[in-house]
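Here the complex is missing a single protein chain, while all its other protein chains stay put.
Up next, chain A:
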């Protein structure tokens, strides 16, 4: 067994992460930047960081991921990376011709004290930034927060492009959080059905789930346009989906440009989607369109059809805070029991929120922020579950403990579909239930004795 090294006995660890449930900030910043149209993400650090992030995103999305790097050498690390970054900006605008360069820092450039705004100023003074082109910068030290924080920081840097006193657009900003391209598409579809004109940023739909056309383009014709992002200061409001990934950006728009914001949970599952649709409805000043009412009805219908199979089933969850909060609520809604919930991202608020969500049930929950997969495995050994929901790294635990696994989250390195089919909204809820039921019922069929192996379930 691969994880035979995991003892049941749990001891406190302060100096060590085993089988992490998070990764570092820059990859989140890179993913967010890919959701801007015509944008080349740029990693201000060593070459390895950039190569690793591109490889990981490529493995997850099965799409080309282009990003540049400052290619730090020993010299740059001693004397500062300013020269590298200015040369990089010059080279990138000359050769790859993006509309936007979105620079994020790394542990290396942060520690040596490189200051992005100051370097950007110098690049502009030296005429390295052609007219009409944009530089964005986010500070994303790998030793603080997690990949989720990096995503949030880059989205905040996008929001910082908005200027106060801009023209009123009549639109609503929606910040979708770190979700799949298909989820971003679904958020747009729902808003359009309710009749709310929106600016969604970032927007990776069409960028990281693009068609095969026979042409390779570094910048697919998709993503949030930089003009729309700049105009977001004139919106009538902002909906931030997910406290962890989106709220900071929304609050910045609120404080700087006086665009009022609401922070909602990711619209995953029945009730979180209800709140999202309701908020949109109020903004639009209309009733919920029939099509969405029907979609909701189908989701409730499936829950009722199969509720006996959900009842009391114990689930272990691992992933990112915004996702886990919404999923925990959804599982409670359908009468399943989230017993272990782990995120690698630090933050005590997360633990409180999960505990509150489970508080109304007859069960208690083990929850840990800044945890890891090793801890999750130990918890499962001590209190077994019926199902694991999490990213591909869960497959080790699932195999060792012989448990069904629903792949959901980031990264998914061994299955497809996540980038094409949403898990947000009512339709996404249907898909999640299909996946959960498939996993549970396949297992039931596999384990049934011949006598109790039933055709109809």
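Keep this in mind: a contact is a pair of C-beta atoms (placed from the backbone, for glycine too) under 8 Å apart; a residue touches a chain by one contact, two chains touch by 3 or more; residues count from 1.
Simple rule for what comes next: contacts and distances are computed from a predicted model.
> Which one, "ABC transporter permease", "Sarcosine oxidase subunit alpha family protein", "Nitrogenase iron-molybdenum cofactor biosynthesis protein NifE" or "Potassium-transporting ATPase potassium-binding subunit", is the UniProt name for the chain you do not see?
Its record in UniProt gives the absent chain the protein name "Nitrogenase iron-molybdenum cofactor biosynthesis protein NifE".
> Touch as defined at the start, partner being the missing chain; which of A:56, A:262 or A:279 qualifies?
Considering the complete complex, A:56 is the one touching the chain left out.
> I'm checking contacts with the chain that's been left out. Which of A:18, A:193 or A:236 qualifies?
That would be A:18, which touches the missing chain.
> By the contact definition given up top, give the residues of chain A that touch the hidden chain.
2-3, 5, 7, 13-20, 22-24, 26-27, 40, 42, 45-56, 58-59, 62-74, 76-77, 84-85, 87-92, 94-96, 106-108, 111-112, 141-144, 146, 210, 212-216, 218, 344, 393
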